[in-house]
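With one protein chain held back, the other chains of the complex are shown just where they sit.
Now for subunit A:
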Amino acid sequence: MRIGVFVCHCGSNIAATVDCPAVAEQAKNLQDVVFTTDTMYTCSEPGQNEIIEAIKEHNLDGVVVASCSPRMHEATFRRALERAGLNRYMLEMANIREHVSWIGKDKERNTVKAFELVSIAAAKLRNNNPLFANKFDVTKRVLVIGGGVAGIQAALDCADAGYQVVMVEREQSIGGKMAKIDKTFPTVDCSSCILGPKMVDVAQHENITLYAMSEVEKIEGYVGNFDVQVRKKATYVNWDDCTGCGACMEKCPSKKNLDAFNEGISKCTAINIPFPQAIPKKAAINPEGCMMLKKGKCGVCAKVCPTKCIDFEQKDEILTEKVGAVIAATGYDMFDHSVYKQYGAGQYPDVITSLQYERLMNASGPTGGHIKRPSDGKEPKKVVFVQCVGSRDPAVGRPYCSGFCCMYTAKQAILTKDHIPDSDSYVFYMDIRSPGKGYDEFTRRAQEQYGVQYLRGRVSMIYPKGDHYVVRGADTLAGTQVEVEADLVVLAVGAESAKNAPALAEKMRISYDSYGFFMEAHPKLKPVETNTAGVYLAGSCVGPRDIPTSVGQGSAAAAKVMTLFSKDKLESDPQVSSVNASRCVGCLKCAKTCPFGAIKEVTDRGGNVKAEVIETVCQGCGICTVTCPQGAIQLQHFTDNQILAEVNALCQAQLDF
């Protein structure tokens, strides 16, 4: 074998703490290595050309690149090999950046370590074989999980491109958080006026199948061929017949149920349509409030329903769908401010969250768009906004900035002045974060044009005094303590990951961070991809995002799906298991351990039972390889021989020097 070794300086990223020329020089002594060099940026065009030229000039049949993580550039260098006519799997990488130069400052030790990583890569490469991909069909349908603005955008883009879309929404209506918001910053557009038409488009698009009140139960399969189980929760209303007339809501005697859409600031009937623009506009019964479901007595809704669509016997339904790609757009939830005991722990009726305040200002909200205190229905004349409640506070496990609270607080302060011209607004803030088109101008407008008082400092305590509240905090610019009397206090609660996000991530086999937000394949360069092929992300499920970013990501994820679907056949990853039939004794332990059912039983010509791998189903985990008592089933590219060669190179290197 003829191996070439390329040691990358990565500018000074590697070269500052690793002696790259020495590593390249030393690598000449490794078995089968016939060419070594060190280059400034191996991934750059001249760097890749150098590899290609060296392959041709020195007749190389294997390449070791010592540079960054293979998670970063393995695909890049594999393509370079292919351009030079080599099989892409004749490449091995030594990670001398993330695992060496960036984590240690001792140049001497780093250089030794870098060389040893090169030597194990070369040892593995000597056991590599060319591998070839198979082709398989792709199901050109996409599952969109979550019907917020990101999911809606993704679904519409895919549907407009001609692909079938299955949208699954947990709540009774799509629209997500944006449907609850009154106005959007910085344009002060009416939120439901710009979102509403998109929601209608989803309902009417011939390529979109919408399952509301549904959750993804299970996802199996692989890119191009996912099998999805959707649990359609019982609504006790036959939605095929429900016209959304609302007659049932008028007559329902159970009127004191928590109104989730209005964030709990009002009550609703047990059978309910959450808001006038709901899509689908269908009624559903809350089993916790319904007398008929709880006690078997009532049934008024069934009597008044003109289409007789009430069905108290309805059960959850499990539906199966076949899709080729999945877009997760599951959004976020609001931080639960009851952990802040000093702010009343959620016990003071007139200390409300920002989203509750949106509902109070919204014309379709419980007060018809008139700002009224929840406690006594009076119009507040002094409103205090407290920012960073559950953001930038390590004490409550939320050290991150939620990003959009500064902006929506400025918007709410402006709107307060519009609604109640003789009111005063105060904002306690830590910093004003307003990067975005027209954003900083907007926060300045709140202060300069609308006279909103901005006080820089945290609030230490909120307590009731008579029929109003006292907000005590610091004014760090004036260097004093301040107390502001307020009729209404609005807490700018931060964003946190959606409930059950980790459980959904596990179903999709993607990673999530310690806060429960989903992880992108690369934070900079692959913001909507995941490490699981065929699963894409959009919107706030990755981290707090404002509306324009969520919409942009929805379109980006849709574009990725369209790219995937632009091919009629996908290439399977040849790094899958394969059975050496002459060693297989037919015990089929491998088939029992395979998590994907990728191993089937076959009988050879002599009537002997053997295992056989279904290549397109195998995901390449290698559990079977370890299980096989005969070593007959080997995961290609990670065979026993390859890994043992690495172990040997590493452990015996010291003896060989």
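Odds and ends about this structure:
FYI, contacts are C-beta pairs under 8 Å (C-beta built on N, C-alpha and C of every residue); 3 or more make two chains touch, one makes a residue touch a chain; residues count from 1.
Following the convention adopted for this analysis, contacts and distances are computed from a predicted model.
Taking the options "Heterodisulfide reductase subunit MvhD", "Zn-ribbon domain-containing OB-fold protein", "Glycine betaine/L-proline ABC transporter ATP-binding protein" or "Molybdopterin synthase catalytic subunit" in turn, only "Heterodisulfide reductase subunit MvhD" matches the UniProt protein name of the chain that is not displayed.
Here the missing chain is touched by one residue of A:E50, A:E82 or A:E98, and it is A:E98.
The missing chain, though absent from the display, is touched by one residue of A:K56, A:R71 or A:R583; that residue is A:R71. Considering A:N110, A:T184, A:N225 or A:T353, the position touching the chain not shown turns out to be A:N110 (whole complex). In the full complex, subunit A makes contact with the omitted chain through residues 22, 26, 29, 69-72, 95, 97-100, 102-106, 108-113, 115-117, 120, 502, 505-506, 509, 511-514, 519, 531-532, 575, 589, 592-593, 595-596, 619-623, 625-627, 629, 635, 638, 640, 643-644, 646-648, 650-652, 654-655, 657.
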